[in-house]
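Right, I'll just put the structure down here and ask away after.
For this view, one protein chain was removed and the others were kept in their places.
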Amino acid sequence: MESIVQHPLFTPVVITLVIVGLFPLLAGYIVLLERKVLADMQVRLGPMRVGPHGILQPIADAVKLLAKEDVIPAAADRALFWLAPVIPAFTALTAFAVLPFSEYIVVTDVNVGLLVISAMSAVGVLGIIVGGWSSNSHYPLLGALRSSAQLVSYEVALALALICGVMTAGTLSMVEIVERQLERQIWFVFDHYGLMIIPFMVFLIAAIAETNRLPFDLPEAESELVAGFMTEYSGFRWALYFLAEYASIFVIGGAGVTLFWGGWLRPFPNVAWLEWPLNVAFPLVLFLAGGAGCFWLTKRLMPFSRWRAIFMAVIAVTLVITGLVFLIPAVNRAVIGLFWFLLKVGVIVYLMIWIRGTFPRFRYDQLMSIGWKYLIPIGMGAVLVNAVVGML
Amino acid sequence: MSQFYTSTDHFVLVPAIMLALFGCAVLLFDFFLFPEPRQRKRLVWFLFAGEIFTAAGLWRQQAFLASEGLPEITAFQGTLTVDGFSLFFNWIFVAVSLLVAIVSWRYLEIEGEHHGEYYGLILLAQCGMYFLATGTDLITLFIGLELMALCFYVMVGFLRERKRSNEAAMKYLLLGAFSSGLMVYGFSVMYGLAGSTKLRAVAAAIASRDAWDPVVFLAMATTAVGVLFKVSAAPFHMWAPDAYEGAPTTVTAFLAVGSKAASFAFLMRIFLGPLETARPAWEPLLVLVAVLSLTIGNLAAITQNNVKRLLAYSSISHAGYILLGLIAGNATGLKGMAVYILVYAFMTLGAFLVVVALRRENLIGEDIEDMAGLMHRSPGYAVLMLIFLLSLAGIPPTAGFIGKYYIFLALLETSHYLLAALAALYVAVAIYYYFRIVRSMFISEAVAAPPLESTVGLRVALAVTGVLTLAIGVYPEPFLRLAQTSLVR
Partner (left out) sequence: MADTILFYIFAAFVLGGGVLTVTRRNSVHSALWLIVSLLGTAGLFLLRQAEFLFAVQIILYIGGVVLLILFVVMLVNLDETARLRQFNKAWWVALACAVVVGIEIWYVLNRGLETLEPGEAPQTAATIEGNTERLADVLFSEYLLPFEIASLLLLVAIVGSVVMAKKRI
């Protein structure tokens, strides 16, 4: 037993297993979050049926998708039709391998980590175009063509934004990028007298386009293309695409957090007296407030359904316990990095949902001109300016 | 100036910087300053300015070498070497680019494809040539070669509406890419042998081996294929007639002269540099290639009715003659190569310029019949063409004779009697097909045709090439001395 735990591959394998296990759950709950937030913006309630306040909705969805009939169009290129959804799911999972969730929770720290994420998102495009083409149908093909053009265009802007961060860090390794931010005592987004905010904005816009989300969701524009490249897919294959999409949102958010928002570092990582308020008090207050909210909901659910109320109460207790756990110094040290990382990624994901809820879809030519005529020149300018400022 | 970009580096790089800078400037000015098609011919002035700055840079290099009495300046840790050899070729490139540029605008206007990019591409192609003549590093040479070739692929296809031009560009591109691939394979083997891309290190590595060493032979053979393709020597000449015929005539002239001279510079750098010690292995190979070039070039030219195609085959045979100088390999032979390339540049350019003048609105004017009775219509052009053709055939007192004289002399000095006899035999064949053009110009009945196009640029260019072709033939001394400087290495 000792020897297994001591083995150098032990931690990576465990983390990998956890990631693979939680990956569908994660995607499902990002979807639930999205639906809830959108509903809130539109003054609705969102999913409420399954579990208290729809909290079990993702699981119900997953069961539904697994049970659905798997339809393969007669004229489809069968082998490719089978293969296509696997590609983005595979690449999204692979990209998780280099994301540093915290100082200790990282599968592998390769010295070209950021490039691996870039490469995986490049391969992911393949799944979309192969899926669209192999369906042998009009809407999917149009969606695939649009999406590959979009992804190839915005990849350039994304890369330019990433280059700014890499230049500041002087390394491509994700862990070292965060450590460099600790050394420079500043998140890169505020570095270079605040000039790094420009590449961050470019990154954010390009990231939204890269993940095919509104206002750049031309590839699957429902009103024009039914569901774009996914039109002919159903059941579990469709679920794979879906998982991959939300996983890649998380990955790209994680990359952005690592590069610009200091990864697992707390805000002001070098100000010692903030250690206790930020690392202990803040999560405690956050979770306790969450627990209190849940208790309040429990009380409101009481008259309607006892089982739901009990479920909610369990959640509330769990939240409170989680908050209290942060008071134990040893545990705190182990999980505080993960806490900050997930919180920051959550903020980015929330930003993306917010933008989705408020912006109308762009026209195709607008999309291209934003990419080529604005984002790329701005990105190049940002590289130039930040290179010069970084030299000073 | 940092450790990696010293003032010496800058000094050596100035001509290339000027070429690249003005090349980019032409592309920008075409867009911003001269949006109207009619204004585009003013871009020639920018090209002119670029060439002047380039020439100034070259002149300073030459003066520096002369005043310090140095044989060479190396820069970028041996990546570039300025010596008599590189300067000699660079002067040829400057002259050729200028002459081509000043005749182009009217021709391209007639073709309806007068775009500013043309001048930018000429300058950038010349930049590639600069690196071919100056580079002493495998990667630099290769990228220089590709830079030049890429410009030529585009320029050959510049007449975008014409199927011929498109076909020519396509063939040139596909075959060129294939030959480059083979050449890079050879380069990689050389790098494997030496562990360095610098020619000096490669030379040392190859010198430490047997001349018939199999690995060296592999490197030599694959490299040779790529290089011989670029100089369009048989059996790697297949692209030349089609590309020469399909390309705009001004580009054909530039391709036949500039690209070939640069490729020969490259060939000499490789074969007289790292591969010198493997001479026993490559000499028989080059003998074969030279004989094939002479045979195919001269025999195929006999049946051609298109002047550009005929000149293409003639340029294949000229490549064969120049290779003979390399085979002889003594001082006379190398001097002969330099002289021959110089002479070839001006006489071939001149011949193509006459074909440029024959292109008029609604008249392609590339066939031998189009020259019928040229003597009666435009005697000046006819006489100039006669001079160029005599020179191409190698008849005294024209420049072509001087070039052939040194090649033959070198062959006899090194007792390659059979080769010399064969080469002399093909001169007789060449006279036959060149005189088909002459007969058409002077003896055939004149046909009614519009007068030849004649712009100031064309007249200047023809005057320069004509005078030089005669001058080198009549009074070769200064040009021989110029060629002699290229041997100091």
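Read from first to last, the chains carry the letters A and B; within each, the first residue is number 1.
Here is the rule we go by: contacts are C-beta pairs under 8 Å (C-beta built on N, C-alpha and C of every residue); 3 or more make two chains touch, one makes a residue touch a chain.
Just so it is clear, the model here is predicted, and its values are computed rather than measured.
J.: Touching the left-out chain: which of B:E51, B:D83, B:E117 or B:E453?
T.: Result: among the candidates, B:E117 touches the missing chain.
J.: Out of A:V130, A:L218 or A:A244, which residue would touch the omitted chain in the full complex?
T.: Selected residue, touching the omitted chain: A:V130.
J.: From the list B:C127, B:A168 or B:L462, pick the residue that touches the absent chain.
T.: The missing chain is touched by B:C127.
J.: In the full complex, which of B:V14, B:I139, B:L412 or B:I431 touches the chain missing from this view?
T.: B:I139
J.: Suppose we count only contacts with the excluded chain; which residues of chain B make the list?
T.: Output for chain B: 3-5, 13, 20, 24, 27, 76-77, 79-80, 115, 117, 120-121, 124, 127, 131, 137, 139-140, 143-144, 146-147, 150-151, 153-154, 157-158, 160, 169, 192-193, 195, 209-210, 213-218.
J.: Taking the full complex into account, what residues of chain A touch the chain not shown?
T.: 80, 110-112, 115-116, 118-119, 122-123, 125-126, 129-130, 133, 141, 145, 148-149, 152, 155, 172
In this section, only the chains that are shown with their structure count from here on.
J.: Can you give the whole-Å distance between the Cα centres of chain A and chain B?
T.: 58
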